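Here the complex is missing one protein chain, while the rest keep their positions.
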Amino acid sequence: MKNTARRLLLAAGIAAIAFAAPAAAQDAGMKRWKQGTGWGWVWGPEDEVGALNEMTDASRAAALRLAAQGRAYDLGLPYDRNSYRWPGHNPGEIMTFRTPEGVARQRDLPFTTAEQGNTGHTRWHSSAMFISDNVATQIDGLAHITHGADNHWYNNFRADQWTGDFGVRKADVTTIPPIVARGVMIDVAGQKGMEALPSNYEITVADLEAALRAQNVDVTPGTVALVRTGTARFWGENGSDHAKIGQHDTAGIGMAAARWLVEQKGAMMIASDTSGLEVLPPRPADSQFVGGSFNPVHVYLLVNQGVHIGEFHNMERLAADRVYEFAYVATTNAIRGTVAGTALRPLALR
Amino acid sequence: MKNTARRLLLAAGIAAIAFAAPAAAQDAGMKRWKQGTGWGWVWGPEDEVGALNEMTDASRAAALRLAAQGRAYDLGLPYDRNSYRWPGHNPGEIMTFRTPEGVARQRDLPFTTAEQGNTGHTRWHSSAMFISDNVATQIDGLAHITHGADNHWYNNFRADQWTGDFGVRKADVTTIPPIVARGVMIDVAGQKGMEALPSNYEITVADLEAALRAQNVDVTPGTVALVRTGTARFWGENGSDHAKIGQHDTAGIGMAAARWLVEQKGAMMIASDTSGLEVLPPRPADSQFVGGSFNPVHVYLLVNQGVHIGEFHNMERLAADRVYEFAYVATTNAIRGTVAGTALRPLALR
Amino acid sequence: MKNTARRLLLAAGIAAIAFAAPAAAQDAGMKRWKQGTGWGWVWGPEDEVGALNEMTDASRAAALRLAAQGRAYDLGLPYDRNSYRWPGHNPGEIMTFRTPEGVARQRDLPFTTAEQGNTGHTRWHSSAMFISDNVATQIDGLAHITHGADNHWYNNFRADQWTGDFGVRKADVTTIPPIVARGVMIDVAGQKGMEALPSNYEITVADLEAALRAQNVDVTPGTVALVRTGTARFWGENGSDHAKIGQHDTAGIGMAAARWLVEQKGAMMIASDTSGLEVLPPRPADSQFVGGSFNPVHVYLLVNQGVHIGEFHNMERLAADRVYEFAYVATTNAIRGTVAGTALRPLALR
Partner (left out) sequence: MKNTARRLLLAAGIAAIAFAAPAAAQDAGMKRWKQGTGWGWVWGPEDEVGALNEMTDASRAAALRLAAQGRAYDLGLPYDRNSYRWPGHNPGEIMTFRTPEGVARQRDLPFTTAEQGNTGHTRWHSSAMFISDNVATQIDGLAHITHGADNHWYNNFRADQWTGDFGVRKADVTTIPPIVARGVMIDVAGQKGMEALPSNYEITVADLEAALRAQNVDVTPGTVALVRTGTARFWGENGSDHAKIGQHDTAGIGMAAARWLVEQKGAMMIASDTSGLEVLPPRPADSQFVGGSFNPVHVYLLVNQGVHIGEFHNMERLAADRVYEFAYVATTNAIRGTVAGTALRPLALR
């Protein structure tokens, strides 16, 4: 879709909402979602939050009621220097910065010496990290992906105004609210009886429908939808088996599934257990849908719809326990300028 | 307390638990806590979790029932390069690593070029971070502080065995389970009618009791206790007013309050809104209690009791809304080797 | 000077050289320098080297003949995490990355184990550095400073084309040739009988002339001119006395001295013992000379003339030994994209 065309469409959509949609949206308990178009740039010109604006006290309370058993599933994958990562990001190192032995030898801080009272030898560890804001279990912020020759992201924030030296200055990760919402895991690999989907497999709408039917659960407006390919089962201790992970990491949803989830079902956020959610390489028609792109589903969700993406969410224990519906609770770190929550541990509470 | 003495005491404590305590502990719904001694190294020689082992499905379910209104309070303070931090940690930088403009100019990745199909100019932001594992809103892991000439930490893990080049190898942050527990905020500053406690103010047991009485709420075994000094109100956008923050940051609990919370009330974790929870400088008797230390409450809680510490937890909105009891939900990042959750956003769900 | 005006002037300069200057320039052994205008963008549209193009085998051989005694003066100032630096650059950390103890404990590399033959316990230290390309003893590359609304640097390379994600892509530090040239130290502080020049002192042409006269040495075309303020004497072990260094660091040359050195004397590079060579704050007329700038001498030298700048060059031992003429030998690190040689040790060979 051309940029101009999209804007017209969005403008039309806004008008539609203003005049006609409220009834339907309220039916679904939604503020702005409209079946058939989803969201878009519908939250005003200053908005940096997107579809997560739909959360309310009522929706959070309803989500938390799903956690009546008090079981907590940690969806995070542990990260270290050897972990699998996308080549467009920087490598990472965790370095022991201060060590008990180093503090003792260095004697650079007077309060650590026995002479000044530290006769019990209190010392500490701390680590310096050189790390990407996009590794292991992530939530992509709305500023992560830009599109168009004008390098705009969600809500028309543009690089020539809002890309700074210390990260982005609009829709950075600190604008992602704490996410407390109904979560639904769609176990596509499980429904197909596979350990993990094969390389380059496109998850279709039919796949999602079949899995949901088998699970007897549905995606309703405002749900965080988690799509399982099975890739995370090969992560192990630290994601060091790059070949095996890479083999399955290219499976994912195409544009049709993304649009169905957002426009027909009202998924407020979509996550998967791969590094990039979407099938790779993109289907030519999907690429053309956004005017030519190596990551069209990202453009569609993050830029055009304002829908956050979850990546490398570990659903293996959910799958083993056949847990398909839960309270999804996730917060990113509060680091200004960064564009994604990195090495996170979202929770599925049941 | 001498190390040997402490071990004897702990051994005695373990024996006591084994033979006599279960009844009382079970009364409080606790597995190992014993009124009068708290915890200690009571979870077996391989344990890296400490007091948080007390969490159960039942305790989490009970905690989550406190969130019936669905209100979410974000306790995190936003971090950037100018934020206040303890001088023992490294400074931080968030650097725009890949930028839309840079990707376009650099042309180092073929899939980003129009020739290879990216005619819609999809590009991205990512940030490289050089950051400490101990900044802004933190949860100190049990390996953070060491003590004794043998540089041991919780459960007798020692530096000469378990301090590695890539962080610690026992009780790192990945061993902190997702924390879902009853939280109680003890608003000491509020009870005293102060914006924030003055420099070097020691919060006493009487202060805690008075605040709890005024709030009509109690700390029960398994509670996460959050003690408010008011310091976080001066954090602002990014904690850049070092002088003002520093002025109040030295207020905190002393050993008496720490022991009362753990040994008498069963607080499973203690947090505050300062960089280090405890009053600075430490009272001489508190320092001597652990054999001489610049941070005796840290030694007592992390090393001796296995009780995690929360720092720079922002309770300003809780205080404004007079919310004193809630579900506390926090996860650290899953970064192997690191010793604290950094720049976190714990939640108080109400 | 307006950008357009400067271009015309430069164009005029080039024309002048092409038709009339060769005789005079050759007289001085120079290829392109012209008394009265200096250099400029005279080396062709692809040039990234600037005035250092003047070096030849003959000029290097002549310079090295000044080192007949074989004495070597190290002009570098040692850098560590506490060193004084300009606030526009990132702080630095040197971190022990691999340590003998860590290698032994970590056992992550099989060849380090006794089982695989390392019975003699060979291990190693290496450090990871997080460092700026602009600290301690520096040589500013021609891409360091940009000017004009079009963000151009030397030879009209512009940010919108040549600033990449991994540093600059034109005139980075790898394009600075090894510098082997006649060096002359102009001891302004010494001539005035001062330990160091006072804050904000502007070094004038008269100051330079007086010092050179007292030293009985002259700046000739192709010389590297080192101007001594005395600031480096307060660097000590690691430049940690920021107040004392900062007090003198604002002394330096103004536009008149810079122009005299380049246009009248043919200095091929200018260095000093401060962080920024030029007097701060800049004189209003100097700022206006380049259209309004906080660093007009940098703009004049780096952008307009193609003359490299040396900073924090330690001349204390040269001054003590009254060594005023020598072979100046310096190489930067060969790190692509960086814009300055950092923590260097240039040599004065005598």
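By written order: A, B and C. Residues from 1 in each chain.
As a working rule, a contact is a pair of C-beta atoms (placed from the backbone, for glycine too) under 8 Å apart; a residue touches a chain by one contact, two chains touch by 3 or more.
Being a predicted model, the structure only gives us computed values, none of them experimental.
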Touch criterion as defined above, residue of C:A143, C:A211 or C:A256 at the omitted chain: C:A143
Touching residue (missing chain; options A:R169, A:K192 or A:R283): A:R169
Residue, one of C:K192, C:H242, C:R317 or C:R345, that touches the chain absent here: C:R345
Residues from subunit B at the interface with the omitted partner, ascending: 93, 95-97, 101-102, 128, 130
Absent chain, residues of subunit A that touch it: 90-91, 93, 96-99, 101-103, 105-106, 130, 160-166, 169
Subunit C residues touching the omitted chain (full complex): 56-64, 67-72, 74, 76-81, 87-90, 93-101, 104, 109, 111-112, 114, 116-134, 136-137, 143-149, 151, 153, 159-160, 163-168, 174, 177-178, 180, 238, 287, 290-296, 298-299, 327, 329, 331-340, 342-347, 349
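Just so it is clear, only the chains that are shown with their structure count from here on.
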Computed distance of Cα centres, subunit C from subunit A, in Å: 46
Subunit A and subunit B, separation of their C-alpha mean positions in angstrom: 26
Residues within subunit B bordering two or more other chains: 90, 93, 96-99, 101, 130, 160, 163-166
